[in-house]
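Missing here: one protein chain of the complex. Every other protein chain is in place.
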Amino acid sequence: MTTRRATLKVGLLGAGRIGRIHGQNVAAHRDADLVAVADAMPEAAAALAAATGTRVASAEAILSDPGIDAVLICAPTDTHADLIEAAVSGGKAVFCEKPVDLDAERIRRCLAVVERSGQPLMIGFNRRFDPSFAALEARLRAGEAGEIEIVTVISRDPSPPPVDYVARSGGLFRDMMIHDFDMARFLLAEEPIEVFALGSALVDPAIGAAGDVDTAAVLMKTASGRIAQISNSRRATYGYDQRIEVHGSRGMLRAGNIHETTVESATAAGFRADPVQNFFLARYAAAYRAELDAFIATCLGGTAPTPSGRDGLKAQILADAATASAKTGKPVAVSLTEDLT
Amino acid sequence: MTTRRATLKVGLLGAGRIGRIHGQNVAAHRDADLVAVADAMPEAAAALAAATGTRVASAEAILSDPGIDAVLICAPTDTHADLIEAAVSGGKAVFCEKPVDLDAERIRRCLAVVERSGQPLMIGFNRRFDPSFAALEARLRAGEAGEIEIVTVISRDPSPPPVDYVARSGGLFRDMMIHDFDMARFLLAEEPIEVFALGSALVDPAIGAAGDVDTAAVLMKTASGRIAQISNSRRATYGYDQRIEVHGSRGMLRAGNIHETTVESATAAGFRADPVQNFFLARYAAAYRAELDAFIATCLGGTAPTPSGRDGLKAQILADAATASAKTGKPVAVSLTEDLT
Amino acid sequence: MTTRRATLKVGLLGAGRIGRIHGQNVAAHRDADLVAVADAMPEAAAALAAATGTRVASAEAILSDPGIDAVLICAPTDTHADLIEAAVSGGKAVFCEKPVDLDAERIRRCLAVVERSGQPLMIGFNRRFDPSFAALEARLRAGEAGEIEIVTVISRDPSPPPVDYVARSGGLFRDMMIHDFDMARFLLAEEPIEVFALGSALVDPAIGAAGDVDTAAVLMKTASGRIAQISNSRRATYGYDQRIEVHGSRGMLRAGNIHETTVESATAAGFRADPVQNFFLARYAAAYRAELDAFIATCLGGTAPTPSGRDGLKAQILADAATASAKTGKPVAVSLTEDLT
Partner (left out) sequence: MTTRRATLKVGLLGAGRIGRIHGQNVAAHRDADLVAVADAMPEAAAALAAATGTRVASAEAILSDPGIDAVLICAPTDTHADLIEAAVSGGKAVFCEKPVDLDAERIRRCLAVVERSGQPLMIGFNRRFDPSFAALEARLRAGEAGEIEIVTVISRDPSPPPVDYVARSGGLFRDMMIHDFDMARFLLAEEPIEVFALGSALVDPAIGAAGDVDTAAVLMKTASGRIAQISNSRRATYGYDQRIEVHGSRGMLRAGNIHETTVESATAAGFRADPVQNFFLARYAAAYRAELDAFIATCLGGTAPTPSGRDGLKAQILADAATASAKTGKPVAVSLTEDLT
């Protein structure tokens, strides 16, 4: 007698850039089947379906298909909350790209629906699954740095997005720094109670004209006095700069970037190494795989996924606070208690 | 009117560890189809065929199938030369894992058959395709280090192979250092004319008892006076240590290892980073893909593959010379001229 | 005819730890003579006088000696302003250890006396003279990082000072971070207009009980939107951690620590390097020499010294603002205009 291995039947909503990554990772996963792909652009859905050997379906068909156990939501942000509600109401586990919504109130209502449904919801904060960042966090939890005192997160994109994207993005704090708010929470192991933010438009004046910033820094404090520093830039000439550093009573743990190659030259001009990996899909390729592994294992194992919907809400609350702080010039108190919803 | 993209039909002979790597890379390649897999162990062939969506066939059937354009030879070393001869005689392009044979005379006869056939033969010296080593070589050819003076190749395996493997391996110089002979030739851009070798059994006395060494170093010189240093160990506690360094008139280029993660700790004990990648299939995963890309492109483009059968023969001649030098204690002259065969 | 080389006659007020460093550097300088040493502790003065081949004198005698061109003030902080005033009024150039005073008003009055005297006053912000930090600043000024966007200063002491020192130190922002405020100004090339500070007592509860903090972070903004981040800790298990990083439109420049040796080990536990230099006098030994070189050259050349008394005042104003911000929880506006005094 052989033990039959459970397989998760997965539908994908959204076949854009990140949808393609997740779709291919599901298709290659031994514990999951990608059973259908939907996209508002039929050719996008068809291309991904062909590449992964699956079929195209409408979002509605996927959401109402009783043979589908879980959906991955990679559609535009403004559809996330509705799709999550429909999916969990239809008895499906959900993996949703960040953010649930740009409006914290809408997120709260959505999470209430999720919680009533009893279905798992996981939010795509992929950086928690970067092998180096995940290893750092595990070593932190094991006490290698002792009591945590200062968490530093540096995040710099290679180049700014188009201004029209910026205009509907919710602003840098919600669109870009939200990953760093989640990372700071992940590392701090204690909720921030205060957020102070500074922002400037130094990279592209058009971003400033659109009411946003492209260069920003945040200070946060927890109740016990731990401090988190975050800095962001929408431009880095030397690659996609993603670093974390945690200082504690026993020492420091840090992790960072990967150079394009290991080649180093030494000439009269000095020693030279390559830029760091430039493209987020390459930089975080392993993280995207590990994230899906975790979602699939969670669904099959019946355990609660992390980062959860509440993690998504908390990051959003911090991003809102930072946005307000940068506007008003004052620190903003936040309360990330457990009865958020 | 659309241009039809050519697709290479590939058969795989040998579904062991390295065969599975190549088989999966062919199966995932957009310009190639893996059409059949053969292995003396039927379950191995069946498992790989299932994983790649292809069929099992006998080696004979693959070699005689007119619909197959190219074969990948990943079978045991003592079958390589016969399989190459059969394949090229059947009009197929061949990719063969190193070495063609442990006997240089047998290689010469085989290459004669290959050359008469007009079919391309590529040898699997995968390290030339490591992205960092390949980038280093390209920058060397572009003159970044000036005139080459000293080439250093360091190669240390995490742990020694079983003694019974050692006994039939042809010895460290032919089994392990052969990769470094090829790398030295790749970097030197000039043929060695002399080989001096030292070897010891320091890692495992049983290796010495079996007549082999596990720790070795070689010096080679070219006609113009360029020097190559190679060192090998069958053991490295800190991972799979693979480094190259080239010193020239304008400076130095070097490339090396990748740590398991980017995490660094700093405590009272100092700064600590992870060991380097430990497993050759992980360390050279990108190299294996790039190697197959090159083979497939060569076959479809009608150009001559590199490294060629002659490159395989030349590395074997250097390995033979090193083996003789280590035995006799004397340097051995070699002549890697173009009329080798 | 030979040109006679000018020699600066220097008197030293204070033969404690830092006084000994400066005294020995003057004594070894080819353009200066250490002509007298004063200290409230006669043995301290005598020991340093013996070691440098000079004589002991009272502070009063040094200040009134017409043969002395310049004095170095290395006495306790609460004597600095009075000694500066006496020295410049007596026609002497002055090098004074930071700070001029813990009270900005007292500094203003002192600088008014200095400015009326026409004598040069240089403040001992030694870090500007660290060869790596000075080189970084020069490359920044040459445009290598483009327009400056984010300046980051990290400063962590190996271990906290005694609590009784803390109690009379003026607090972490004035005692420790004042160096980082000066460094931020040095690198930003534009004055901060706002300071927000967070502080906690995480290292030693007794420091908190004494009304101070031992872990702190600051955000500052300039009028054009440049951002500076500073973080401090009174403890670092892995050495004296002193790093700067500047991000700009063309890239990043950073500089940092020196390991105790260059030895690196690689074992099954990974790669290990030494802690970084642990003692500030060793870490900044070259900076102390370069600082005195600059002071002596300035005095002999008749040029204005940098960092000036106004630089000292500006750093103090930022430290005061940070102290107030940490107490009130609000950002504090500052105006470091040229008519400060």
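A, B and C label the chains in the order they appear, each numbered from 1.
Methods note: contacts are C-beta pairs under 8 Å (C-beta built on N, C-alpha and C of every residue); 3 or more make two chains touch, one makes a residue touch a chain.
None of these values were measured; they are calculated from a predicted model.
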Touch with the missing chain holds, among C:49, C:110 or C:136, for C:136
Can you name the residues of chain C that touch the chain not displayed here? 131-132, 135-136, 139, 144-145, 250-258, 261-268
The missing chain sits against chain B at residues 147, 149-150, 152, 156, 194, 196, 198, 200-203, 215-217, 219, 221, 224-227, 229, 231, 233, 235-238, 241, 247, 249-252, 329-331
Mind pulling the chain A residues that touch the left-out chain? 237-239, 259, 266-276
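In this text, only the chains that are shown with their structure count from here on.
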Report the chain ID whose CA centroid sits closest to the centroid of the full protein CA set. A
Could you please state the distance in Å, as a whole number, between where the Cα atoms of chain B are centred and where those of chain C are centred? 58
Calculate how many whole Å lie between the centre of chain A and the centre of chain C, each centre taken as the average of the chain's C-alpha atoms. 42
Inter-centroid spacing, chain B versus chain A (mean Cα positions, whole Å): 40
Mind pulling the residue numbers of chain B that touch at least two other chains? 266-268
